[in-house]
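Down below is the structure, laid out as structure tokens.
The complex appears here without one of its protein chains, the remainder shown in place.
Naming follows writing order (A, B and C), and every chain is counted from residue 1.
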Amino acid sequence: MIRVGIFGATGYTGYELIKIFHQHPQVELVFATSEHSAGQNIGDLYPCPYNVPLIANEAAPLSEIEVAFFCLPHGESVSWVRRAYEAGVRCIDLSADFRLRDVHTYETWYNTTHHAPELLAYAVYGLTEVYREQIARARLVACPGCYPTCALLALYPLVKHHHLASSRIIVDAKSGVSGAGRAPKMGSLFVEVNEDFKPYSVGRAHRHLAEIEQEVKTWGGAELSVIFAPHLLPVNRGILSTIYVTLNAGWSVQRLAEFYADLYAGEPFVHVLPPGKLASLAYVVHTNRFVVSFAQAGENEFILVSALDNLLKGASGQMVQNMNLMFGLDEAMGLENQVVG
Amino acid sequence: MIRVGIFGATGYTGYELIKIFHQHPQVELVFATSEHSAGQNIGDLYPCPYNVPLIANEAAPLSEIEVAFFCLPHGESVSWVRRAYEAGVRCIDLSADFRLRDVHTYETWYNTTHHAPELLAYAVYGLTEVYREQIARARLVACPGCYPTCALLALYPLVKHHHLASSRIIVDAKSGVSGAGRAPKMGSLFVEVNEDFKPYSVGRAHRHLAEIEQEVKTWGGAELSVIFAPHLLPVNRGILSTIYVTLNAGWSVQRLAEFYADLYAGEPFVHVLPPGKLASLAYVVHTNRFVVSFAQAGENEFILVSALDNLLKGASGQMVQNMNLMFGLDEAMGLENQVVG
Amino acid sequence: MIRVGIFGATGYTGYELIKIFHQHPQVELVFATSEHSAGQNIGDLYPCPYNVPLIANEAAPLSEIEVAFFCLPHGESVSWVRRAYEAGVRCIDLSADFRLRDVHTYETWYNTTHHAPELLAYAVYGLTEVYREQIARARLVACPGCYPTCALLALYPLVKHHHLASSRIIVDAKSGVSGAGRAPKMGSLFVEVNEDFKPYSVGRAHRHLAEIEQEVKTWGGAELSVIFAPHLLPVNRGILSTIYVTLNAGWSVQRLAEFYADLYAGEPFVHVLPPGKLASLAYVVHTNRFVVSFAQAGENEFILVSALDNLLKGASGQMVQNMNLMFGLDEAMGLENQVVG
Partner (left out) sequence: MIRVGIFGATGYTGYELIKIFHQHPQVELVFATSEHSAGQNIGDLYPCPYNVPLIANEAAPLSEIEVAFFCLPHGESVSWVRRAYEAGVRCIDLSADFRLRDVHTYETWYNTTHHAPELLAYAVYGLTEVYREQIARARLVACPGCYPTCALLALYPLVKHHHLASSRIIVDAKSGVSGAGRAPKMGSLFVEVNEDFKPYSVGRAHRHLAEIEQEVKTWGGAELSVIFAPHLLPVNRGILSTIYVTLNAGWSVQRLAEFYADLYAGEPFVHVLPPGKLASLAYVVHTNRFVVSFAQAGENEFILVSALDNLLKGASGQMVQNMNLMFGLDEAMGLENQVVG
């Protein structure tokens, strides 16, 4: 049994971890923290039968665990990660604090000072399918944002193998509301979201763009740039990205589907659709799957459509997938019912 | 032109008044207040093209209006109503402060002290179809709550004419989320409400029960009592009440439909359904209509199903209907497209 | 491995079985039938990665399975059940064909002739928590309807132990839209259901009432009667029942919670809420759980609020729970992540 702790267990991603651990045969949840709800139980905060007492971050018994999961806001995460890291605990962080390899990029996009820049060199970007080997041995995994996971797994094959003919990539992304977290905000109220659909932070304004461009440039060259337009969907879960790219001559939807199927062969959580089918949220919600599909829009113009569940493959599911990898387990353990058959 | 002001214009009911006044041919909106957003414009707070500057309550020019609309929380409303009342302005209040004729009942249910009990004697309960004559001459109208309007207009004919055989009335009510207001609360977040359905304050716990019983007892006798079970529906607008009553011998659905059609004949906003049809939210949302229908459940057991839009007939629409009545206008003015044809 | 077949695999309940079997460690799915989609694959009909070819009912190799699951419409189910039964296959039927022990009651409510009345004597009503011993040895299990499961598990403790003071029970029930099945009907269109809420078949009109009364009368006496008012909720999954009962003197919410907790102690899928909490869909959707809670509405007047997922505990989940029971497996196998912790 792997002994684990959760920092920040009461948000949607922390609660998702609790649910996964409840069915994971090799995990023992040693503690779960909450600054605001310490002393309460997860069953007081969510409609569930789980009995998980909540303690303050400060009270977390780091010496009793092997791996810690961090579902804290950026800026808050860094100090607890450092403490755990220094205690010899392996760290799987979902905040943005260790995703950007360049500290100045982080400080610019997040408008703050980084308080553990010395750890950045040890952090591995936790996009499982791309960085599997590094993640397996990592002591600190910085799990990607939900939007980046959805865009990057769609772009990776084409970018990595230099099949783009234009340096301009357009990602028109649509996310369910759980991506905004559980904090009470007027913009997340039911009446404000239901029956509406709205763009926000479009162009070059959303922080997840920094991650997306970091990876795309790493894989394909510094000249690549991304236009990113996120929108808020009136659904609980799921992200769908419609991605517009210009490819080198000779591609077709058929060839794309084959190329992706080959490249992602054996991946338990990647579902490549055949020509004629397009991804939708229904393919992925409540699973750890990522789905990708293709359409042609002009001679060399193509549309990639990808989707995932923002709380699973886009967050807590990928965290657990990484933990499984780090501890030598079947990557799908605890996520089995969500494996691509 | 009737010169009007709105106190508390930035909640859902205040904004609904602004939209209605925008199309009302006999209303001039002189001012709109907001304690939290004074200095801003309604167009900054809602996705709309309306240009309505917001001022503080204190800055409201009471001498320039004939009638004031109060969409303030209970407890806050009372002092502004008194100030307006004393300035000779007719008052249409949507708070609970003047709905309960007995000050002790108010203070018990609302767990507070009433700061203008002397005005209670002048307040008319603004259930238009029942108290039309009193409303027409009133200087202070206390508009009913949304749940009470929906239950009371359904019960009035049977209770007033003493057709109930049992003193126990069960009102199983379901409301859209706008009834909870626009304040950020975790319980009103999209993810918490969407795909869920939940009861709250069931039994004898919801404050609207005090109003419902006040009226039912006034009409039918002190022995009547109500069991009230409100539920939160994942929709923006609308209340549907499923009401269980035992009637004296001899009733049928056919006879009920005829009795209600006669009793509400000529009412511009009451829609009595024929046998075989049942009320639903779609009959009423975005209109000022109230709809009522009937089913038989046993020899003398009947079910009344009624519905209205909680922001219109259950709140702002009924306020405007009352204003029209108070100023001698066609009761449907400004609400025309919502009239029963 | 238990070798199973599904008759009628392409509706929502059949597809739910396929998803459960995909994660069930002791099930081998031998075949899945569909009259309309024979020759296709489940992956052509649903957004999923599952590879399950569909064959015609007639082509089902009954000799290769130990147990058959029937998700066919009432009237259609009976002949396939008989064929399987006679071939020595154990049968778990979700249609209404074998739920009503009295053939005349069936023929009256379903307005048809029963074509295998001789099998009725062998059918066990598959309400697991109530008929566990009979189900374990049954060759034919008639799984209850979704509404009946939700109402009956809530009523069983009080009715069985004769704690009702009045013979009139009111069940105000609200169901998600998947209960209406996947057939294209105008009334199930998104635009017709979304933002609406409507009652249907209220009073004594819905066929599930026959089941509810059959069980209630069996447990508590023939004088008991039920008023049943179903409503259509704009959600995908879930049923919530608000049940109004009059009890003998001496009950409280506290005592009810204790009584139910004792009576259902050890049940893996029954979640009894403590005083102060009320059931909601969020407690149960995407799980096989049933949740029940209590409120007081008068001296001896009480409200029971219960909920379940209509496709799981209300249909396919209970079918699998029964299969586990019939084959001596852990009752929660394949449904583990949905067990009450």
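Here is the rule we go by: a contact is a pair of C-beta atoms (placed from the backbone, for glycine too) under 8 Å apart; a residue touches a chain by one contact, two chains touch by 3 or more.
Note that the structure is predicted; figures quoted are calculated from it, not measured.
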Would you mind listing the shown chains in contact with the chain that isn't displayed? A, B, C
With respect to the chain omitted from the figure, which of A:G250, A:G298 or A:G328 is a touching residue? A:G298
Please identify which residue in A:A38, A:V202, A:L263 or A:A332 touches the non-displayed chain. A:V202
Which is it among A:I20, A:A84, A:V285 or A:M319 that touches the chain not included here? A:V285
Looking at C:S188, C:S201, C:T246 or C:N300, which makes contact with the chain not pictured? C:S188
I need the residue numbers on chain A that touch the omitted chain, in ascending order. 168, 170, 172, 174, 192, 195-200, 202-205, 225, 227, 229, 231, 233-238, 240, 242, 244, 278-282, 285, 295-298, 301, 303, 305
For chain C, which residues touch the unseen chain? 12, 177-178, 182, 184-186, 188-195, 234-236
Chain B residues touching the chain left out here are 19, 22-23, 47-51, 195, 271, 280, 282-283, 286, 289, 336-337, 340-341
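The definition used in the following text is that only the chains that are shown with their structure count from here on.
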If you average the CA coordinates per chain, which chain's centre is most distant from that of chain B? A
Would you mind checking which chain's mean C-alpha position lies nearest the centre of all protein C-alpha atoms? C
Averaged over CA atoms, how far is the centre of chain B from the centre of chain C? Could you give it in whole Å? 39
Roughly how many whole angstrom separate the Cα centroids of chain A and chain B? 46
How many angstrom lie between the centres of chain A and chain C, each centre taken as the mean Cα position? 37
In chain C, which residues are in touch with two or more of the other chains? 195, 280, 282
